[in-house]
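With one protein chain held back, the other chains of the complex are shown just where they sit.
Going in written order, the chains are labelled A and B, and every chain counts its residues from 1.
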Amino acid sequence: MIRTRGLGLVLLAPALAALAVVTAYPAFSVIALSLERRVPVFQIETFVGLANYRFLLGDPAFWSAVRVTALFTVVSVLLEVVTGVALALAVNGQRRWRAAAVGLLLLPWCVPGVVAARAFEWLLHPTSGLVNALLGGRAINWLGEPGLALGSVVVADAWRTMPFVALIALARLAAIPVSVHEAAAVDGAGRIAAFRTITLPLLVPVLLVAALFRTLDALRVFDLPFVLTGGGPASTTETLTLYAYRSLFQTLQLGFGAAVATVVFALVIATAWLYSVVLEREERRR
Amino acid sequence: MARRLIALALLLLAAAGCGNAPRADEPARLVFRHSRMPGERDPLPALLREFERRHPGITVTRESLPWTADVQHQFYVINLEARASGFDVLMLDVIWVPEFARAGWLLDLSDRWPGTARAEHFRSTVHAATEDGRVWAVPWVTNVGLLYYRRDLLARHGLAPPRTEAELAAHASLIRDRERDPKLAGFVWQGKQYEGLVVNVLESLWAAGTDLLGADGALFPDPARAAAALRWRRDLVRSGASPSLVTAADEEISRREFGSGRAVFLRNWPYAIDLFESPESPLRGRVGIAPLPGGGALGGAHLGINRGTRHPDAAWRLVEFLTQPDAQRAIAGAVGLHPTRPSLHAGGVLREIFDTARPRPVTPWYQTISATLQPEFSAAILGVKSPERALEDARHRLDYFTWGPRHGPQTPRRSDRPRRSRGRPRRR
Partner (left out) sequence: MTGRQRAIEAGAGFAGARRAWGGWGPFRGPHHDQSRVRDVVVLAALAFYASPIAWQLVTSLRPDADLMESGVGITRLTGAHYVNVATASPLPRALGNSAGIAVVTTAVAILLGVAGAYALARLRVPGRRAIMLGVVMGTAFPAIATVAPLYLIVRALGLRDTWAAVVLAHTSFALPLALWLLAGFIRELPREMEEAALVDGASPTAALRYVILPAIAPGAAAAAVITFLASWNEFLFAYTFTATEASRTVPVALALFPGVFEVPWGDLAAAAVLASVPPIAIVFGLQRHLVRGLLGGAVKE
């Protein structure tokens, strides 16, 4: 194998070079950018140290975005895991048309996020939407009322991504040997007890993995809220990612926007680390 | 193997990259970027055909912009900043010209466009296209905020069109009380979180005797009056004098609400006049227009030329052609966007409204200011924040964004501001 050392580098070099340009450099560069005041429109390019972060600490819009992001992430991930597991249990019990069931589950998941956003925008249209029509023709402004907009965005996002959790759970459920359930039935365990003592513990590790990926995605989701509400009304649906994008490209405050983006970056990495610790502990317990 | 892979990858990238290279010997093909014209009778195809007939060798392709001004702005900023040359002639909202000029995105038109020709246009429109003493765009169409009222309802209750905001609110509630029609709202306007909301609040600031920027460039020179103006808008929503839909309303939503007879007053642009007087309109002959209490905001569009254009002369010929009196008249006749030449305006109330209209602040920072104000104003009229809090938060942000973190979040000394706000001078 010694003579292959050079070959390894040769084969890896193109990929590494590409990664250096498109991921490694941008990852470091965004942090450097966040230490600048950079407004290309006015040819402003000044190093300002931590000033952008200091401003963020006292910035109500930033803290509002933090709250919205936290709420959005926690509620949508919880909603997805609970409904996802419920649906997986239902489909796992299917005896007929299971392929059709999986197919229907796949649908919301494989269409582009912008399509999902446009579909919900139209469903929730105040005067012509299906939802209001089914509610008896009331003109509820789902995406325009501060109290309703975030909930609407959460539901749309959960709708789109819940199938992912359901499919993972389904795959795990199908892997549980029938004999385990039969043994439980012989023991006279009730359905709920069987779920709690047998199915759930088997599901927990994959659900943790699913929740990790969903949390990471919820932290960085952009297309759906951007198209659905753009962060309004009164910034009640503005997540950190939207806030960063608005700062970056609405007025090209690249340095400040990069500082917000760096916060998202840090949150994503911290989340990944947190989950990996939990997962490891879970592994060791089994 | 590896070398072949790399070669193939590079080849693919290269293939993806080319295809846009210009050829100098080609006849000029211009790309004209503009937002769609409202209404069914788009006058542009005929105008462009005429232009191509008169200028053999120049062809014009048009590409539409997204509909809302804020998205259009974002589109331009991202693209022009990166020196994109995908378009030659640009339709510019009146508020963007100084910013785009300062950024170096527009061709300087001062030498092509003589002073005598400029004098034909409303002075405010030329002023809006001027930055650093040079002219960067030619006024194309103009627009003004005005007050629509139900002539029949005001007459029935013996009222004249309101001349102050207090009168406007009083008339609205008086008529609603007396009509006893639960479906009838008082005053509809544009309160969605977008540029239109800033315009509406700005008109209230003027009515309250203050402005967005003071003479020295300071934001909210009279915070107490500014807060009162914002509170007046909030109170309209809270008291029900304005229906709750205004907090999500843009021009069309508010126009339809008034147009179907469900409101006494409407703030909008002149395009709605023809719609209210059309044969299908339930309000035909029952709508009057009046100046807004503080004067209406000037809107409209200019035509500018991308500095990165490969055909500056052909582009200038197109700008000249589209802004000449005949073209402006054709556009006004078809879609209700008005000429920028006073000589093409008839007399009457509309002329009076144009004469009392005021421009939004002419500053390269306008979009930054507006983008900062939009969520704050929206929060104030929805009652999420008090007007004072909203103004304070907006000022806090703008201090940071426009005058630089050197000062930190504190308010800088006033005398420092105008100079520092200008950024580094632009090379020409």
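What to note about this one:
Simple rule for what comes next: a contact is a pair of C-beta atoms (placed from the backbone, for glycine too) under 8 Å apart; a residue touches a chain by one contact, two chains touch by 3 or more.
Note that the coordinates shown come from a computational prediction; the quantities given were computed from them, not determined experimentally.
Within the whole complex, touches from the chain that is not shown fall on A, B.
Touching residues on chain A toward the chain that is not drawn are 1-2, 4-5, 7-9, 11-12, 14-16, 18-19, 21-27, 29-30, 33, 87, 90-98, 100-123, 125, 127-128, 130, 133-134, 137, 159, 161, 164, 167-168, 170-176, 178, 206, 209-210, 213, 216-217, 219-220, 222-223, 226-227, 241, 244-245, 248-249, 254, 257-258, 261-262, 264-265, 268-269, 272. Those residues of chain B that touch the chain absent from the view are 1-2, 5, 8-9, 12-13, 15-17, 19-20, 31, 36-39, 63-67, 71, 75, 78-79, 81-84, 86-87, 250-252.
The definition used in the following text is that only the chains that are shown with their structure count from here on.
One finds 36 Å separating the Cα centroids of chain A and chain B. Within the complex formed with chain B, the residues of chain A that make contact are 7, 10-11, 13-14, 37, 39-44, 46, 48, 51-52, 54-55, 58-61, 126, 139, 141, 144-146, 230-236, 238, 246, 249-253, 256. On chain B, the positions that touch chain A within their shared complex are 1-2, 5-6, 9, 70, 73-74, 77-78, 81, 99, 102-103, 192-193, 244-245, 247-248, 364, 367-368, 371, 375, 378-379, 382, 384-385, 393, 396-397, 400-401, 404-406, 408-409, 422-424, 426.
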